[in-house]
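Removed: one protein chain of the complex. Kept in place: all other protein chains.
Order of writing sets the chain letters: A and B. Residues in each chain are counted from 1.
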Amino acid sequence: MIDVIINVTLLAFLAITAVAIIRMSNLFAIIMLFSMFSFLSAGVFIVMDAIDVAFTEAAVGTGVSTVLMLATLALTKDQKEKQPVAHRPWLPLTVVIVTGSALVYGTLDIPPFGDPDAPAQTHVAPEYLERSIPETGVQNVVTSVLASYRGFDTLGEVTVVFTAGIAVMLLIGGRRRKEELEQPQGDPDDA
Amino acid sequence: MDFIIGHYNYWVVIFLMMAGFYTIISRGNLVKKIVGLNIFQVSVFMLYITMSTVHGGAAPIISEGVENYSNPLPHVLILTAIVVGVATTSLGLALVVRIKEAYGTIEEDEIHELDHSL
Partner (left out) sequence: MTHNLILRVVSKSLIPLIILFALYVQFHGDFGPGGGFQAGVIMSAGIILYALVFGLDAAEQVIQPPLLRILASIGVVIYAGVGIVSLFFGGNYLNYSVLADNQVAGQHLGILLVELGVGITVFSVMLIIYFSFAGRSRP
C-alpha cells in the first residue's frame, strides 16, 4: 500500500512540474524545473524497481543534460521566452486533447499496473531470469541482457552515442572564425 | 477503484506526454521546444518501466530467497535509450547554438521572418 501512495504522490508532483514548465517563460527557471522533473522521475523509477534506470536517469537527466542546457542558455543569451503572438493556443490544444483521449482509450485494454499475468511478463522475461545465472553467471540480469543477449542492440546504441558526439564536435567544436565573431548576426547571404 | 489504481500510472504518463507534445507544437522558443521534447521522452521511459513492474517484485538482480522479479527487458531498452537521448538532445542544443549565431535569435517566428525577408 505504501508504495502505491509514494507512486501516486511522485506522479502528481511530476504532473505539477510539467504544467509549471508549460506556463513559465523564464528559460532559466524552465531548465531548473526540468532538472527537478528528471530527479522526480528517477524517484518513480526506484519505486517501480528499476534501479539501473533510476541510476542513469539521476546522473544523466539531472546532471549532464541540465549542465548542457545551461551552457546553451549562456551561449544564446536569451533569458526570457517571447510569448508567441502569431500562434493561437486552441489549435495545438485541440490536437493534444484528441491525441491524449485516443491514447487513454487505448489504455482501457491494457492489463492493470503490476499484473504478474500480463503478456509482457510471460514471454521472454522468465527465460532471461532463469537462464542468466546458468548461462552467463551474472547476477544482475539487466547487465547480462544488455551486454550478452542483446549485444547487437547495445553495439548500435554505442555507435549512435559516438556519432552524436562527432556531430556535436563538427557543429560547435573548435573556435569560431574571426569574421563570425565580428558579425554575430550573420550575412543574409549565408543564412 | 482497482481499475483506477491499476491505470492511474498510464493516465499520468499520457498527461505528461501530452504536456511535452503541447510544449513542442505551441511554443516558438527553440530551447523550450527541446525541454518539451525531453519531457515527452521521459514520459515514454516511464510508460515502459510501468509495463515492466510486477506487484511485490524485486529489482532484477538474482539473489537467494527471492522468487518474484520485475521484467528486466524494458529496463535494458530504457537504460540505453536514456544515454542515447542525452546525446541526441545535445545535438539539438548544438543546432540551437548555431541557429543563434546565424540568425541572432532562437524564436521560431523571427527565424521565419528573416528567411522570408531575403
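One rule holds for everything that comes next: a residue touches a chain if its C-beta (ideal position, glycine included) is under 8 Å from a C-beta of that chain, and two chains touch if they have at least 3 such contacts.
All values reported here derive from a predicted model rather than from experimental measurement.
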Exercise. Of the listed residues A:S25, A:T99 or A:T154, which contacts the missing chain in the full complex?
Worked result: A:T154
Exercise. Which of these, B:V13, B:I34, B:L47 or B:A94, touches the one chain of the complex that we don't see?
Worked result: B:A94
Seminar exercise, completed: In the whole complex, of A:I22, A:M48, A:L129 or A:I172, the residue touching the missing chain would be A:I172
Exercise. For chain A, which residues lie in contact with the unshown chain of the complex?
Worked result: 51-52, 55-56, 59-60, 63-64, 67-68, 71-72, 74-75, 134-140, 142-144, 146-148, 151-152, 154-155, 158-159, 161-162, 164-165, 168-169, 171-176, 181
Problem set entry | Residue ranges of chain B at the interface with the undisplayed chain | 59, 61, 79-80, 82-83, 86-87, 90, 93-94, 97
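We take it that only the chains that are shown with their structure count from here on.
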Exercise. Given the complex with chain B, which residues does chain A contribute to the contact?
Worked result: 4, 7-8, 11-12, 14-15, 18-19, 21-22, 27, 30-31, 34, 37-38, 41, 44-45, 48-53, 56-57, 60-61, 64-65, 68-69, 71-73, 75-76, 78, 81-82, 84-87, 89, 92-93, 95-97, 99-100, 103-104, 107-108, 110, 112-116, 118, 120-121, 124-125, 128-129, 132-133, 139-142, 145-146, 150, 153-154, 157, 160-161, 164-165, 167-168, 171-172, 176, 180, 184-186, 188, 190-191
For this session: In the complex, go through chain B and note every residue touching chain A.
Result: 2-3, 5-12, 14-23, 25-29, 31-32, 34-36, 38-39, 42, 45-46, 49-55, 57-63, 68-76, 78-91, 93-98, 100-109, 114-115, 118
